[in-house]
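Here the complex is missing one protein chain, while the rest keep their positions.
Then we have chain A:
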Amino acid sequence: MQVTVKLFAFFRDGRFKEEGREYPAGTVVGDVVDELGIGRDEVGVVMINSLQRSLESPIGDGDVVAIFPVIGGG
């Protein structure tokens, strides 16, 4: 299935900003994080289609997955 993956802050270093990628059915967000070589403990927030999700959340065809490190501001 086709999935758009967006990376933010230093997760972009040596990787990409946004990319269309192919994953098998049954993929969860954690699988994407692992495949990209990002430590799971570095991940602060994941969203699927702009909704807050977790590393265990399943991904569907056409989804937009956004992966952020632990960040803050305000």
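Here is the rule we go by: a residue touches a chain if its C-beta (ideal position, glycine included) is under 8 Å from a C-beta of that chain, and two chains touch if they have at least 3 such contacts; residues count from 1.
The working rule: contacts and distances are computed from a predicted model.
Visitor: For the chain not present in this complex, what protein name does its UniProt entry give, out of "Sulfurtransferase complex subunit TusB", "Aldehyde:ferredoxin oxidoreductase", "DoxX family membrane protein" or "Fe-S cluster assembly ATPase SufC"?
Guide: "Aldehyde:ferredoxin oxidoreductase"
Visitor: If the hidden chain were put back, which of A:24, A:37 or A:72 would touch it?
Guide: In the full complex, the listed residue that touches the missing chain is A:72.
Visitor: Which positions on chain A touch the chain that was left off?
Guide: 6, 8-10, 12, 17, 42, 44-45, 47, 50-52, 66, 68-74
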